[in-house]
Structures are given as structure tokens and as C-alpha cells.
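A single protein chain has been omitted; all remaining protein chains appear in their positions.
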Amino acid sequence: MPHPPDPEVIREPSPRRGHVSVVRLPDQWFVLATSSQLRDRPLPAKLQGVPVVLFRDVQGRPAALLDRCPHRNVPLSLGRVYLGQIECPYHGWRFDRGGACRFVPSLCGEHEGKARRTPSLAAVELDGFIWVYSTPDKTPTSEPYRFRMLGHTNYTHIRQVVAAEASLYSTAENALDVPHTAFLHRGLFRSESRGITITAVVRRKGDRVEAEYIGEPRPPGLVGRLLSPSGGMVTHVDRFLLPSIVEVEYRMGTENHVLVASALTPVDDFFTQVFTLVSFRTRLPGSLLAPLLTPIATRIFRQDAYILRQQTATIRQFGGEQFVSTEIDVLGKHIWRLLRAAERGEIPREDSSEETRIPLVV
Amino acid sequence: MPHPPDPEVIREPSPRRGHVSVVRLPDQWFVLATSSQLRDRPLPAKLQGVPVVLFRDVQGRPAALLDRCPHRNVPLSLGRVYLGQIECPYHGWRFDRGGACRFVPSLCGEHEGKARRTPSLAAVELDGFIWVYSTPDKTPTSEPYRFRMLGHTNYTHIRQVVAAEASLYSTAENALDVPHTAFLHRGLFRSESRGITITAVVRRKGDRVEAEYIGEPRPPGLVGRLLSPSGGMVTHVDRFLLPSIVEVEYRMGTENHVLVASALTPVDDFFTQVFTLVSFRTRLPGSLLAPLLTPIATRIFRQDAYILRQQTATIRQFGGEQFVSTEIDVLGKHIWRLLRAAERGEIPREDSSEETRIPLVV
Partner (left out) sequence: MPHPPDPEVIREPSPRRGHVSVVRLPDQWFVLATSSQLRDRPLPAKLQGVPVVLFRDVQGRPAALLDRCPHRNVPLSLGRVYLGQIECPYHGWRFDRGGACRFVPSLCGEHEGKARRTPSLAAVELDGFIWVYSTPDKTPTSEPYRFRMLGHTNYTHIRQVVAAEASLYSTAENALDVPHTAFLHRGLFRSESRGITITAVVRRKGDRVEAEYIGEPRPPGLVGRLLSPSGGMVTHVDRFLLPSIVEVEYRMGTENHVLVASALTPVDDFFTQVFTLVSFRTRLPGSLLAPLLTPIATRIFRQDAYILRQQTATIRQFGGEQFVSTEIDVLGKHIWRLLRAAERGEIPREDSSEETRIPLVV
């Protein structure tokens, strides 16, 4: 008496269905490490789910290869750098910065067979970051983003690297979203609503979109008090630039200017690294302000990281995203549109003169 | 010399094939918590793989919503209850017990857009349990099961909540299976066989099936001795009621009556929560018996939980179930038939006059 009689397909405990805000962007520059992280040893990294090994050649230039020896698929990052080449720890095969195999121990014949190449990714060092091009074996047709205020005098710069267990899209939207700041970061960044209606002016320009907030008084929270003790009106612009740059810019009066610029790296579908440079010029000396601002920034990021991790867990649990938006999700849909275009290799070049005005209560 | 030359599909380490005793039952009531577990904070739960958040409205009535904010898919259960509504911790959206969005911070326009609804599940509080209807956004057409002896005088009641890492089917069959009690629970519940042949009379009645055991002497184990010190014949009925109620009922003489009624909740395909109410009236005072019976019941359940966990691991390992039964698996095939019918929404209503008699040696 075999039982139960009817054969049936097994059910997956967590059916994977629905859509997700995950993109894989070809032909784009991403930060894979800070300059100081990449020393004389190989550094394993990952970009859009693909393991990559970083190392420096004899001239100190960064190099990036797929982190897999073509011979027996051992990670090259477990080997050593020898004469500016990376050496596999299993049989000692060596590869140069272009991925060509230069040496095979014990082999009598030709060492540089084409089949022995490792795919390589273009890599450059700029502004203290190692930038890597996302399409292997391709000559870049663009330049990496430059951190604008780095060369300017009288600016203080703080670097920070944090990680979010979330998609590139959700991380970028979170970084540029205004409404959650009054709620999730209550008291730190903004307070509960004071009932003031401000206007977000959204401007689309080719590969970027920005929102300027008009009529915004000085943020009442701790951050606002530190940056602008005298109060007054604020110029506040949030900006997204393809492939993954987010800028939050504040000007309070003529003296105070803060630019928080972050390069987001889609390490994996739901894991994003955030390389941030905070550049500011204030009436107060930067060296005084930095130790005050850093713990606040850390706490804000922890709250965001917690929410993003929970969001990702829920998306996985339900097998995909189902987002509903309102008009005050000011930049989200534009970020999404730009990412999707970039995924298809269609980066908008034309400027739109379109300007949208959206009221918000803060 | 690329090698190996022939491209091949990768093999999954654990191929998932075969059938499993997993059902997803629509339009049914299940216990998701005890009354005392649901207080003034949101309580996360799960039903048939779907995360659900429970909370109480201003009148203290239980409410159940899908545990996912429709805005950015953060779990609502991480937020707070505010004025009887549940508030998302990310942007502060608030939902009432029906799932309607009642407030969106910073938004100037209409707050109650229909697209902003969260699916809700009917929820009622009965007999100290929070019952939730398994189909979202649907008005129930039935009532939850009632624990029969709760109102009766002279009965002692013990509540217990335990969990089994097994399917609803396997957990229900285990709870009502007689042959394993003499083997797995040797010495506790029953002893090794005494070679007495008894008869199981199986009766099918619409949405339920029961087995009455005739000719059974008092169980020789510890439990039997405690419940009926004077021995004698026993009336013993095991019963399954859709969707997931199991009852084990003993009468020994006129004075002793024990009803162990459990509501089984299919939390996930292979995870079942068991909400049990033991109601009994014995010659010995209940207050004396309870502290003696509880550790025995706990030990019996631990043995069952261990076996069910191992069974589930094996089913997963082999990619599905392959059960073989004999006639003394008295209720299993009927439970299976009822669950499958309920899954298709076809709950049998007619009474079958069919009565099957099966001999067993105990």
C-alpha cells in the first residue's frame, strides 16, 4: 500500500518570483577598494557577483583580473604578487596586469598560450580610490567620476566605507530619500514634522537627476545645529549620477558648504558597498567639527543599514519586490529609470528641460 | 587545450524531486498565537510560508496583516502600534486593522490611496488563542474550532505550545498514530507489546475521521497508571478534523476523562506549531496530577520532535517523500485525503456510513 499515491512536484519552501530592483551594469566604473586597502598583496573583491582580484604591477599601477586561475580554478587572490605579476598558489602560473599567462612552472614549451589568459578589467587609481571597469577585456570609453571638492582649499575631507545588505537601487534611493530622515533618524538628522511645506524641484539631465529643496529652514536636529549655528535658509540638493554616484549637498549662508558624495558599488545583487567622501567648509574649523559629526553619521548609517537589511530579508522572503510609491518618493522612479537604461547600455545623453515641482511637509 | 571538452549541465547536489506531504490550505482558520503572546506590541508570525504581523487595535481586538509595508517592503512587525494602527519603521506609514493606509508622513495629498493597502487577514480571539484566516482579504465563511471542554466544571486545563520541524501532515499523523507509542515512547506511554489484539474502528464523517480503539486495557505505562490507578477497560478515540485539529480522548471508567486537543499551524512547509489544550477530569485532583503529567508529556513530545526532525531531514536529503503504509497506519491515508481535498477547496460535507475495523496487536 504505497502512500500517498499521487506523485507530485515538490514545493519550494521559498518560491522565487516577482521582480527585483537588481541591475547588472556593463561598461561602467565602480570603486572596488580605497588606495590604502591595496598594498603589495593581492586583494580579493567582488563586482556584480563576480569575484575579482586586485593587485599592483611593478610601477604600482592597480590591476584587476577575474579571481580564478584558468588552469584549475583556484582563486588567484590566495597567491602572491611576484615581480608585478600575480601567481596562482596551486601550480604557480603567473599572470600580468593584462591577464596574459607569463609563466607555467615545469612546462617546457611556450608559456604564453592564449587559452591561458585570465579575463582582465581596466583599473585606475583616482582620488584615493581604485576604480574598476565592469566589463572584462574591454577598453573603457568613459572616465570615472571625480570627487569635485577634493582639490579645493579650506575644505575638510572625511572618508568612510560602509556596507549595506541591499540592492544598488535601494541603497541609492535610501541615501537620497528625504521623508525617512524625519522618521527613521528622528532627533538626529531631522525632528518630527514642523508642518512646513517645502518644494522639491526635480531636474533630469541626461545621465543624472537632482532634487533641489526650496523653502527648507535649517534642519532642527543636531546635525543642523552643528553645521549652521545661526539658522537661516538652506540650499539643499540631492543628486544621482549614473552608474551609482549619490551626492547630498547643503549650503547654509555663504560660509557653510557640505558635499557628501558616495560611490556605490554593487558587490552582489543584495550587497552594496558605499565609498563616501564628505567635503565641507564651515565657519567652525573642520578639525573641530569632524570628531563631532563622525559618530552622528555612523549612527545614521547604522539605522539605515538595519532597515535596508530588513527590507532585503523581506524581499527574499516574498520572492521579490512589490513597491508602491507616492509623489514624495521624489527621486526613486528616476533612479530606477536611469539604472534600467544603463543596464541596457542606453545612457541618456540629451538634457531634459522638464522641471517637476513637488510639495512636501517637513 | 581546454579541458574537459564537453559542456555539461551542472548537477545539483540535492536534486529536488518526488512528492511531499505539503499542503497549502485556503479559507481556513489557524492559531497564530496565544492571547497572552499578543500584547501592545506587533507580533511577527508566519502562516503557510507567508509572514504575517499581528497587533491589537484600540479596542484590543486582534488584527493580522501581511508583514510587509507596501511602500518599500520593510516588515511592519519592526514598527510600533500607534493609536491602534501599525506604523512602518522606515517612513512611518500607518495601517489600520483592515490594511488601509491611514497616514503617510510628509505627504501633502490624499493619504489613503487604494494602492497603498496592505493585504489583511481576518483575525478573532477565542478560547485564549488568536485565530487567523488563511486567505487574505476574504470574509470568512466558517468559524474557528472550539475547544470543547473549556467551559465545563471540574475540568483542569493545561496549555502547551510546541513546534515540530515537519509538515502539517506528518505532525498530525504522528499525533494520532498508535503503533509508534509502544515503540518510540516505550515505558512512558505504552510498554512493549503484551500481545493483546485490539480493534480500531475507523469512522469517516465529512470533514473529519476518527478511530475508536476497542478492547484496549489500561495503558501499562506510567501515564496509564497515573490516570487510572485501578486499571480496567479504556475508551480511546483519536480524531482528525479539518483543517488541522487533532484530538486524543480517553475515558477510563466513569470518573476519568482526558481530552488532548491540538490546533496545528502550518507555519512553513516543514515547520508546524502545535497549540495544545489538555482538559481532564480524574479521581485524583487535577492540581496534583498536572505537575506529574507535564514532564512526561514534555518528554513524549521531545521524542516525537526528534523523530519528526530526522524524518524531515531525510525527506529533504532524498528530494521528496516515499512512504509505504500498512493497514495499521490507521488514520494516515484519511488525513492525507482530507488535507488534499481542503487544499482544492473541496471539503467533504456528506457523512459516510462506512466503518472499517482493523486489528492491531498492542
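Details
Letters are used for the chains, namely A and B, taken in the order the chains are written, and counting of residues starts over at 1 for each.
We take it that contacts are C-beta pairs under 8 Å (C-beta built on N, C-alpha and C of every residue); 3 or more make two chains touch, one makes a residue touch a chain.
What you see is a predicted model, and the numbers here were worked out from it, not measured in a lab.
From the options B:112, B:143 or B:327, the residue with contact to the chain not on display is B:327. Where subunit B meets the omitted chain, the residues involved are 1-4, 6-14, 115, 170, 178-180, 182-184, 193, 197, 307, 310-311, 313-315, 317-318, 321-328, 359-362.
Looking at subunit A, the residues touching the absent chain are 1-2, 16-22, 24, 49, 51, 67-68, 70-75, 78, 89-92, 104-109, 113, 115-116, 268-270, 319-327, 329, 332-333, 336, 340.
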